[in-house]
Every structure is written in structure tokens, then in C-alpha cells.
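Sharing a structure here in C-alpha cells format.
Every protein chain of the complex appears in place save one, which is left out.
Chain IDs A, B and C follow the sequence of writing; residue 1 opens each chain.
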Amino acid sequence: MIINSRFFNRSELLGFLSLALLLFLILPLTLDIFRLNLVAKYLTYAFVAIGLVICWGYGGILSLGQGVFFGLGGYCMAMFLKLEASSVANTKIQSTPGIPDFMDWNQLTQLPFFWKPFHSLPFTLIAILLVPAIIAFIIGAAMFKRRVGGVYFAIITQAIAAILTILIVGQQGYIGGINGITDLRTLLGWDIRTDHAKFILYFVEVILLFGCICAAQFIRLTKLGRILVAMREQEDRVRFSGYSVANFKIFAFCVAAMLAAIGGAMFTLNVGFMSPSFVGIVPSIEMVIYTAVGGRMSIFGAVYGALLVSFAKTSLSESFPQLWLFGLGGLFIAVVLFFPNGLSGIWRDHVQRHVDRLLTLVKSRKRWSGRSIAVGAPAE
Amino acid sequence: MLIGHQPQEFLLAVEGLTVSFDGFKAVNDLSFYVEENEIRVIIGPNGAGKTTVLDLICGKTKATSGAIQFRGKELTKLKENEIVQAGVGRKFQTPSIFDDLTVFENLEISYPRGRTVFGSLAFKRDDAVKDRVEEVAEMIFLKDKLKTYASFLSHGQKQWLEIGMLLIQDPDLLMLDEPVAGMSVSERVKTAELLNTIIKNRSVLVIEHDMKFVEDIAHKVTVLHQGKILSEGSMEKVKNDSKVIEVYLGH
Amino acid sequence: MFGDYSVGDLGAIFAMQGFAGLILFSVYVLMALGLAIIFGQMGVINMAHGEFMILGAYVTWLTSSFVQSYVPSIFSGYFFIAMALAFVASGALGMLVEWALIRHLYKRPLDTLLATWGLSLILQQAYRSVFGAREVGVELPQWMLGSQQITDTIEVPINGIFVMVLTTLITVAVAYIMYRSRWGKQVRAVVQNRVMAGAVGINTEKVDRYTFGLGCGIAGIAGSAFTMIGSTGPTAGQLYIVDTFLVVVFGGAASLLGTIASAFTISQAQSTMEFFMSGSMAKVLTLLAIVAILMVRPQGLFALKVRK
Partner (left out) sequence: MSDAQDRGLSLVDRRKLLMGMAALPALSLLSTPVFGAGPPTSVVNTTGLAVTDTEVTVGILHSVTGTMAISETGSVQAEKLAIDQINAMGGVLGRKIKFVQEDGGSDWPTFAEKAKKLLVNDKCASVMGCWTSASRKAVLPVFEQYNGMLYYPTFYEGLEQSKNVIYTGQEATQQIIAGLDWVAKEKGAKTFYLLGSDYIWPRTSNKIARKHIENNMKTKVVGEEYFPLGHTQFNSVINKIKLTKPDVIYAIIVGGSNVAFYKQLKAAGIDLSKQTLLTISVTEDEIDGIGGENIAGAYACMKYFQSLNNENNKAFVTAFKKMWGEKTVIGDVTQAAYLGPWLWKATVEKANSFDVDKVAAASPGVEFKGAPEGYVRIHENHHLWSKTRVGRAKLDGQYELIFETANLVEPDPFPKGYQ
């Protein structure tokens, strides 16, 4: 798919360009590496948020278990990096050199079988995408085929997040327990902890993010994207138009899972560890909040939402540690009550008009008569 | 099964169909047959089980017992989308269209191609699709509204759009649930005209209260009462049936 | 593991384990009743349910401190006053929240989830600012401590019995309110057809507000009762939320009987498994089993087959 004028409409093009400007130029030029690394961390949630736009905004499926997939992606990456960091040379002092330190502390004397394939980077990269996709497929197939949706799906995914957290915390010998997998050092011999590496990883992540944005936009523009919208409104009509609604929901859920997993893997690379605290209920709900704040119907909104909320969280907690929960809680309520379409809704309802008028003045071009909800491409 | 000795002459054969909701039998041991190109109207007082019958045929409601054979396929074992793909189209009582999509997109979704997940990803809006959509849009009086979002349409236009969505599916059996209910007089005339064009060359199952309309189109009428068939036959015959007069036409 | 014990010992242990299961059952019912009303009857997902419970716990703590300092003579009975106050406080807060927040969201159930999550963050921080980050210890009157000797070998904790009795009373009261009283009829009418209920003269707004208030009030009582067995701190409410939702969903959301049956099933399964394996594994297995069953039977244990 080539990016032509039909791939993005005007406001999306504006969003695309301004985001590219911000992430490729403005932030790298103005922030020191410490802050830039923080931005990289925030952006990992943007992947999850894009997935939620597809699955929740478009498909109407609210998953409160995205942390599960974020975690799975992150853990796959962390397992690879940990094996590399646990070379025999690095772990001489252990009673069993060559296995991760936490295994040694828990009397494991050999690498568990499910760790072995993670010596291979290609396997790891495939696993990052495939493991979450398979799990999402199983959950989705079981639930959507039986028409479990809405609230029930949300609660069950939440329970799955709780289960996985308890499991990981309890299995410290195999997966690092509550401390997670820490002290990751190199990727194929390249030290990921240096400032230089952080800088490069930032750009890798941003490029990947734009790749995902384009992929999501592609899905949105195909008939599948329109079917998701259609399904959210009139599930029965879609069914009686000859579509298997369950399959489409499974697809959307799997896409969201894979996007979350990419985010998780990038998180591990940028932050240098992975722990069960990103798998549970609280981070999962926060991920939904990023999407809601940015605008559940807008891919770019979701990215901005993830950036802004995380940024607010960091800066508020730096300046007013006692107050930031009030701020965060108030933000959730305000978004739901007053701005159900989030930032992108505010932009569309209050700013875009003026921008449009400005652009129309510059280029007297026939305007596309938009509707209040920017869904789907203009029909040809 | 009973169907075994029925030759393939019927398009739709409903036999011994029963559905019970917690003991209440909304449809009770119902049997009827629809031939190719037949227009069958189901009438009956409120709560007679008319809509439930359509729900059962299109798979929205699962039968407690009984069989529904369509072109030799057992519909009770199929999922809704498979029933649609087998050639059964259904219009609901209240217009059921996609408000957040344009008229074009609404029709395009019903176009019978790319119905799988990956099929819809690879679906291209080629000339065949565009031509067909425009053709149908013309039939349903919405040719100049193709780029309008469906939520902006009037009630009647929404009904037409839904009929158009069925039309584009090109079903062998078309099921319409009160297609002219809630329409203005002028819309009603136009709808009758529309229905008369689209019911050609296919079998149609209609639920309708408007007797004038029923008389105009029906080949055969089935009267339901309390989940059972009260009377069946030509409009003339049904009209003169004393049982029918008593429960339905009489008041 | 049983080889070295006499039959009598084992019998006593199993009897006590049975009581442990019943206590857990009562705890689950008490947690879930309020939510069953709010979620089951109103379709609102109240993620701040745990925080309403903790409000009840804090009210109990305040009452105990107050009674101890000013009217120590009634200390032995203060718990009943505390529970009543907890009901009023949580119920009032619930009605306020309904008025300010929930009533705008009835058509968007998933959004209530997000908004009430925000509310739960605010409440947690409010508790932390007002009561401090540390847990508070609620002092109980002497008669509520310790255990009741039933036979030579069987002892049952008094607070457990107390919770069981309390749960029974509240369940009966709720069942009466929902299924026998005029008000309950109005609630169910509003649930089934809001427009119609409004048309026949039911003040649907008022019904909504009181229903939500009732659910939150019961949460307050639950929180008050839990000071006997659990901790009271700003974030303690979060511990309960997943369990509570699962109990309600597993039971079939709209059915009070379902909630009770599901609480019974889950509590018995969990306490039995806990006896034979580690607490952590028992928890994981219980949750997994619930999720698996819900995947096979999404409507929960009790669901009416209705004409859609």
C-alpha cells in the first residue's frame, strides 16, 4: 500500500506530519537523552493504545487485559536478553553458571525447556508476535464464538490479567517472580544501556511506531475497518449480511494483542527490564485510559494520549506527589463525562474548523463534507 | 426425517418447528412450505409468533425442535452468516443499518464478496462493486445520497437502504418484517413499487399488517395464531375462513 | 498427610474447614451483594466498589476511636452503630456519585467502568490524605474476639459466626426489598423498561439514585464487617474488586440467587483447594476454573432464557 492522498484524509495527514515532526525532530533536538528515553518509554504504551483503537474504538471490544499481551511481548524480549546477559563468563560466581541469576538462586540447575528457544533472536522476534496472538486467539475464539461481549469480556480479560500476575509472581524460579527479569545488558553484543544505544533505540521505536500507525490505518481503510464499525453499531445486521462476527472480533483482538506485544518488547529494550507489574489490572486499565484520553476513534489521538498522560503522570508525580492521583482520577472522569472522544474529539470539534478554514484560504480546494465522527474514508 | 421423502420442489420446507422460552411455546409444531418464486405473507395478531418464525429461519433464535430445509440444507444447524451465504436474506422490523457509515459503504458491506476476515482485508472497491452499488442505489431512490452518512437519512430512506442492502446480497429467499410500517403515505407508495420490483425472480416471506398491501402482493397467505397455523391458502380463502375472522380480521 | 491422626481429629478439622468455607462464602456474598444490585440491576460497572467498602471500614474505625474516647461504656456494642453509620456514609456517597457521575453514563456501561476507576483513584488518595498511608487498626470489643468451643475439638471463630449471621440478615433484607417491596418492583420495572416505567409514573431518576445508594451502602456494611478479618488501608479496597466482579458475573449478573450460588461454589472450591495445596496455587486454579467455565457458559450459573 502506497501512501497517497487517499490513504490519509487531510486532518489525518496533518496529524501524521505533526507527529512525525514532533517525534523525529522536535523531541530529539530539544530533550536530553534522559528525557528522550522517558519519551521512548511512554511511546511503548502508544503501541498498545493503537491496538485499542482498532479493537475498542472500532470493534467495540473493551479489553482490560492488554497488560497481559504487553507483558508477554516484554517477557519474550526479556528472556532473550537475559540469556545473552547470563553467559557462562558473566555468571561465574553462580553455582550453575550460564543460567539466569534468579534461577540459580532458586536452585534450578538447568535452563527450563521453554527458555531454550529464546537463545535465538529470530525465534524471539516471532514469539513476540505469535505468542500473544495465539493466546488472544484462544481467548477470543472461546468468548466471541459464544457471543460474550461488552462488560463480560472486559471483566474476564481483567481476571486473566490477575491470574497471569499471580502466576508470574509465584514462579520466581522460572520467570523471575515479582522482581521480574532485570539487569538486561546487551542485544547481540551491543550494549543497550549506553546513551548512544538509547538514542538509536528511540529512533528504532519511532520508526516501528509509524509502521504500526500505517498498518492500523490500512486496516481501518479496508472493508474490514468498515465492518468493525458496522459491527459495533449493529452486530446482528453484520451477521445477517453474511459475515462471521466472531471471526472479525477475534481478528481485531489479535491485532490489538500483537500491537501491545510490540510495545512490551520495545519497553523491555528501552527500560532494561520487565516485571509482572506491567501485566496486572492497574496497568491494563491505564492503557485503556491513554486511549480514551487521546480519543478511542483516532489512531493519532491514541499516540498523543499515551504521550500526554504518561508525561502528566511523570511531571505531576515529580511536582505534587500527593496530588497526582487526584489529577489522574479527575482526568479519567472528565474525559468520560465531557470528552467521550478524547483529545481528538476536542481537536475535531473546536480546532479543526479553524485549521480547515485557514487551509481553505490558502488552497481553495473543494472541501470534503465531513461528518462529526471521522470514520472511514470518503466514499468514492 | 420427514424431509426425506419430500422432493426438491420446495425452496423452503419448515416442519414440526417448535421453540419454547422457559415453557412458553412461541412457535408450536409449525409446518409450511414455500415454493420457488412464491410470495408468501404471514399475518396474525400480535404475539402470534410471526417474527419468531423469521428469527428461527435466519438463525437468530435456535429451535427447540423441528427442521428447516432450504435447498436441501438444514438451516437449524447453520450459523447466521452461513444461512445468509446459503441465500437467505432478512430485513428487520426496525431499520437496522450502520449509522456511522455512508450509504455507499452500507451497500458495499452487503456486496456478496470478501466475507471472510482476510477476504475483507483484500477486498478491492473495483468497478463491478461500484456499478452494482450504484445500480441498487438507483432502485432504492438513494442515488444522490451515496456519500451521505446513514444517520442523516429519514426513517423511510433507512428502510429503503436496508432493503437495498438485502437486494445487493441477491438472496433466493427474502424475508421482510413489516417493510412499510411507520412510513408516510408517499413513502409507502414508493416502497410498494420498490418491493414489487425486487420480489421478482425470488421467493419472498413477508410479515405485514397492511391488508391492502398484502392483497396486492401475496400468492399465498399463512395466518398464525398462538404459534400455530390457523389457516393457509390464497387471500380469498383466508379472508373467508371463520376462524381467521374470529381472531384477526374480525375486530 | 493424614496418617498420624485419629479419626476424631480429622473429623474436627474437616468440620472446621467446612466452617472456613462457609465464612468465605459469607464474605463473598457480602462483598458481592452490593455489586450485584448495582451491576446486575443497573448495568453499571462500579470499579470503585472496593473504595466504598473501605469507606465503611474507616467509618467503623472512626466510630471505635470516638466511642473509646468519649463513651467507653457502650464500647461493647459500638460495632452495630458503626455498621449503621457505615451504611449511611457509603450510601450517601453513592447517591452523590450517582448524581454527579453515573446518571450521565447509563447508556454507556463501559464508560462507567473508566469513570468509576478514576473515582477509585481519587477516593484512594483522599483516604491517604485524610487517614494517612498506614493501615489503621480497628479495635474490637472483647466479645467479638476469640472463638466458640463447640465440641472438645471443634472451635469456630466468633467473628466468622458474626459475618455469617450478618450476611444472612442482609441477604434476606435485600431479597425482601428487591422482590417483595413496592420499591423493589419499581427498581425491576426500571431495569426492564426505563421508558415505560417512567411513563407509568415511576420517578426513574430517584429509583436509580436509591438503588445505587443501596448498593454502595451494602458495600459500606461489608467494609465495616471486614475490619474484623482484614486490613483497613487506603488501597485495601482494590484487593476485593476482581473477586467481587467474578462472583457476580459467574452467578449470572441479573440474578440475586445466582450471586449467592456462585459465591457458594467459588468459596467451597477455593477453601477445599486451599486445604490441599498452597494458597497461591489454589487462587490461580479457582480463578482459572471460573474463567474457563465462563467461556463455556458465558451467561453465568443462573440466567433466564428470554425471548430476544
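Assume a residue touches a chain if its C-beta (ideal position, glycine included) is under 8 Å from a C-beta of that chain, and two chains touch if they have at least 3 such contacts.
Computed from a predicted structure; not experimentally measured.
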- Note on the structure: Result, missing-chain neighbours among shown chains, is A, C
- Of the residues C:A84, C:I158, C:I177 or C:L288, which one touches the chain left out of the display? C:I158
- Task: Identify the residue among A:N9, A:N90 or A:N179 that touches the chain left out of the display.
- Result: A:N179
- Chain not shown: contacting residue from C:I74, C:A100 or C:A133: C:A133
- Listed residues C:T168, C:N203 or C:S278, member touching the removed chain: C:S278
- State which residues belonging to chain C touch the missing partner chain. 1, 5, 9-10, 13, 16-17, 19-20, 23-24, 27, 61-62, 65-66, 69, 125, 128-139, 145-147, 149, 155, 157-160, 226, 228-236, 238-239, 270-271, 274-275, 278-280, 282-283
- Task: Quickly run down the residues of chain A that touch the omitted chain.
- Result: 34, 37-38, 41, 93, 95, 101-102, 104-107, 166, 169-170, 172, 177-180, 182-183, 193, 271-273, 275, 277-278, 314, 317-318, 321-322, 324-325
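Heads up, the rule we're going with is that only the chains that are shown with their structure count from here on.
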- Looking at CA centres, what chain is most distant from chain B? C
- Nearest to the mean of all protein Cα atoms is the Cα centre of chain A
- Centre-of-Cα separation between chain C and chain B, whole angstrom: 48
- Message: Touching at least two other chains at once: which residues of chain A meet that condition?
- Response: none
- Item | Residue numbers of chain B (touch at least two other chains) | 60
- Item | Footprint of chain A on chain C - complex, ascending | 39, 43, 45, 47, 101, 104-105, 108-111, 113-115, 117-122, 124-126, 128-129, 238, 241-242, 245-246, 249, 280-281, 283-284, 287-288, 290-291, 294-296, 298
- Message: So in the complex, the part of chain A that touches chain B is made up of which residues?
- Response: 219, 222-224, 226-227, 229-230, 232-234, 236-245, 247-248, 250-251, 369, 371, 373, 375-376, 378-380
- Task: Flag every residue of chain A that touches chain C in the complex, lowest number first.
- Result: 62, 64, 139, 142-143, 146-148, 150-152, 154-156, 158-160, 162-163, 166-167, 169-170, 281-282, 285, 288-289, 292, 322-323, 325-326, 328-333, 335-337, 340
